[in-house]
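Heads up, one of the protein chains got dropped from this complex, but the rest are sitting where they should.
Chain naming follows the written order as A, B, C, D and E, and within any one chain the residues start at number 1.
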Amino acid sequence: MPESQETGFTHFDETGKSHMVDVSDKAESNREATAEAFVRMHSQTRLQIEQQAMKKGDVLAVSELAGIMAAKRTADLIPLCHPLPLTKVSVHSSWVDGDDMHAHLLDAADDHHESAYLRLRATVKTTSRTGVEMEALTACSIAALTVYDMCKAIDKDMTIEQVRLVHKAGGRSGTYERKI
Amino acid sequence: MPESQETGFTHFDETGKSHMVDVSDKAESNREATAEAFVRMHSQTRLQIEQQAMKKGDVLAVSELAGIMAAKRTADLIPLCHPLPLTKVSVHSSWVDGDDMHAHLLDAADDHHESAYLRLRATVKTTSRTGVEMEALTACSIAALTVYDMCKAIDKDMTIEQVRLVHKAGGRSGTYERKI
Amino acid sequence: MPESQETGFTHFDETGKSHMVDVSDKAESNREATAEAFVRMHSQTRLQIEQQAMKKGDVLAVSELAGIMAAKRTADLIPLCHPLPLTKVSVHSSWVDGDDMHAHLLDAADDHHESAYLRLRATVKTTSRTGVEMEALTACSIAALTVYDMCKAIDKDMTIEQVRLVHKAGGRSGTYERKI
Amino acid sequence: MPESQETGFTHFDETGKSHMVDVSDKAESNREATAEAFVRMHSQTRLQIEQQAMKKGDVLAVSELAGIMAAKRTADLIPLCHPLPLTKVSVHSSWVDGDDMHAHLLDAADDHHESAYLRLRATVKTTSRTGVEMEALTACSIAALTVYDMCKAIDKDMTIEQVRLVHKAGGRSGTYERKI
Amino acid sequence: MPESQETGFTHFDETGKSHMVDVSDKAESNREATAEAFVRMHSQTRLQIEQQAMKKGDVLAVSELAGIMAAKRTADLIPLCHPLPLTKVSVHSSWVDGDDMHAHLLDAADDHHESAYLRLRATVKTTSRTGVEMEALTACSIAALTVYDMCKAIDKDMTIEQVRLVHKAGGRSGTYERKI
Partner (left out) sequence: MPESQETGFTHFDETGKSHMVDVSDKAESNREATAEAFVRMHSQTRLQIEQQAMKKGDVLAVSELAGIMAAKRTADLIPLCHPLPLTKVSVHSSWVDGDDMHAHLLDAADDHHESAYLRLRATVKTTSRTGVEMEALTACSIAALTVYDMCKAIDKDMTIEQVRLVHKAGGRSGTYERKI
């Protein structure tokens, strides 16, 4: 059966159909992306993380590692992502000053002054035909979710905020730097 | 590692070690959790989603399904989560009025008035020994990431905001309802 | 928060939305399903399988095992399937007489007389809230695809035919037996 | 221990052993494959799919997406398949006229006149050392199984028929086009 | 395959066929298993692990976590293992005195006196129809392999030794305790 002959088949409009887009004509090149997520929590929760007092274990070490492993699962999770051979993945956590978050990044709600903010930042590299923005975003998202999992016994109010692309380089669309 | 220095295999100090906590003594019971995430995007991006104009396909349908499938992968992604037999998963998207978001949920930054907000809300159920908060949070996070993936060609500024537990019922710790 | 009250959110109609249906009210019970698939191939291909002459290895043993392992991945592959604790999986291959296939099951195309038919039959059991039809169908499908993979170097014309549920027992909908 | 010295080890014959064949000497090249599967169902089932009346959701959209995601899992499922970096995957469904199926493709059984046929067609591309036939066949098989899953509440008689390679290009073995 | 030669689909000899054995008649009960593995390495390698000097990161913490996560993948990896809902997983590392290893467990080769031994011990629990020996063995094996991965830049001679079941309780076969 000639594969393109459609006589006898009902109409079939591909417009709007979901698909993993064709990147076979793109050249392989070095690509890199950095993304971050913030976990807002009660100050008391931060204290217990820093004192290694959480029953499930070392929150920051486990969360960073979960993010690294998740980056490698991105194409399994995000339906239309291309599978890519990653050449580097790192996820780092750091505590962010609430006033800074208040002034520059997030919002003016008063109760935020008493919140602590943990930043999870992921950097991913590849040499491939498409970029690694989704890998970086997935890594910091899963790292943030792991923080939630390990602390939820004492703080179910935690929220994950401002998951966002910070930087991207390489590929046809060039470099992206987030403004604010 | 002084704490595990051993004479002939016996003593062994587990303090601070990460582990998947023992739930074998907990009774099986019906449990449910609802979580949500918001994707903030340019109004123009919303328009293109609604007009089904995104090149990769139907953004909302694909994202909801990605969230459902991700719920089933939670124990693979979150290192210390117990694998659970899920009995229901749903993920629904809805557009949220920016002024509402402004007033009640997020922040007062002026530029937000021109943003559109898509809410991804996931509900998960199980009959098991531990809860499904992480499954619900993972579902809406991966759904939100899929929105990002499908729209990033036209809007890399999108951010995922306010990933949070909305409601949880069942289990020893009882019911949780988020206060705003 | 009543989950259907959406004051301040735009309308949101769940009709037609995809979801993993709620089975939390169903009782656990013993369930079983048998499914089968047929691989039609050139007689010469059958000969080489039987003589263990395929370069990739033992076609039937590898294919059966691939089917067993695939049954355990069903909920990962079929988006709205519930994850189930399987209590038994087997996949067995057997050669089917072409005339039998001709007369009873398939079609009258003359060239089929020279075809060989390999049947892959899978049986799966669980004690759970929903059935294992999809696990059995997935097992025999992946087994059949593995036959294709291992023989495609010499026979790209192979087709997988008549993937179908043969038998199912247990659960609210009761017993199903395929009538030819 | 010299790795090839076998003194003291019993004989060891590799003939007939299963293995993932060595493709390290093959050159990377652009490769493409198209495969298709058909789901035969009661006409009434087709009607309900078209009216979006299935309880589990949008059958065609979910099935196509399931097929795309399955293509990326091929090397996990088919034991001796090489993992490949896919550069494109699409799966499209279309209704096929039963009389056409009758005349050209399938069989003369009378009851087929009242059947509806849904065709699932998958196209996959890579730039790699081996072809993507299995990825295309896996995609349309899993898409077809997903159709079954979403409709089985009303039609357990559905069968998946004629899973087959339609077209392949690239690589040492050149182009293949299915006749009939 | 002469043993499955069939006349019209009926006879079918299952002798010798691989299958996931039927446990549907077994009762659910509490089960537990402990297994361990040893990594033998140069004393200098131990020193660098203890000083946190390995380039890839914290060897013991990463390896323990890798073991925990691997326990949850056991049924994906070991073809005929039943998928089980684990209720507890822990993996702990400890340094073992070489002389102890020498005297009681391993061998008399002189060079072993200068080796360091890291023990990885995993404990897994479930409430299910079959045991968790394989989950415990998989956990400590993957933890040991992770140690190798993180140290191989400086010590490719490391060997994983004495992977073994230490203890098992629950189920029809009762309690097992390793002698020695």
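Simple rule for what comes next: contacts are C-beta pairs under 8 Å (C-beta built on N, C-alpha and C of every residue); 3 or more make two chains touch, one makes a residue touch a chain.
Treat the numbers as computed from the prediction; the structure is a model and nothing was measured.
J.: What are the shown chains that the omitted chain is in contact with?
T.: Result: the unshown chain touches A, C, D, E.
J.: Which residue, A:K17, A:K56 or A:R119, contacts the hidden chain when the whole complex is considered?
T.: Of all options in A:K17, A:K56 or A:R119, contact with the hidden chain holds for A:R119.
J.: Pick from D:D76, D:E135 or D:E161: which residue touches the chain that isn't shown?
T.: Checking the options D:D76, D:E135 or D:E161, the one contacting the hidden chain is D:D76.
J.: Tell me where the left-out chain touches subunit A, residue by residue.
T.: These residues of subunit A touch the chain that is not shown: 30, 34, 61, 64-65, 68-69, 72-73, 85-92, 94-97, 99-100, 104-105, 119, 125-127, 166-167, 177-180.
J.: Please identify, in ascending order, the residues of subunit E that touch the omitted chain?
T.: Its contact residues with the unshown chain are 16-19, 21, 37, 52, 55-58, 61-62, 65-66, 69-70, 73, 76-81, 106-109, 133-134, 137-138, 141-142, 144-146, 148-150, 152-153, 156-165, 168, 173, 176, 178.
J.: For review purposes, identify every residue of subunit C that touches the missing chain, sorted by number.
T.: 58, 61-62, 65, 69
Going forward, only the chains that are shown with their structure count from here on.
J.: Return the chain whose centre of C-alpha atoms lies at maximal distance from the corresponding centre of subunit E.
T.: D
J.: Please tell me whether the contact surfaces of subunit C and subunit E are same or different in residue numbering, using the over-half criterion.
T.: Under half of the interface numbering overlaps between copies: different.
J.: Quick check: more C-beta contact pairs at A-D or at B-D?
T.: More C-beta contacts join the chains of A-D.
J.: Subunit A to subunit C: how many Å between their CA centres?
T.: 35
J.: Residues touching two or more other chains, restricted to subunit A: which are they?
T.: Where subunit A meets two or more other chains at a single residue, that happens at 17-19, 21, 58, 61-62, 65, 69, 76, 79-80.
J.: Could you please write down every pair of chains that are in touch?
T.: A-B, A-D, A-E, B-C, B-D, B-E, C-D, C-E
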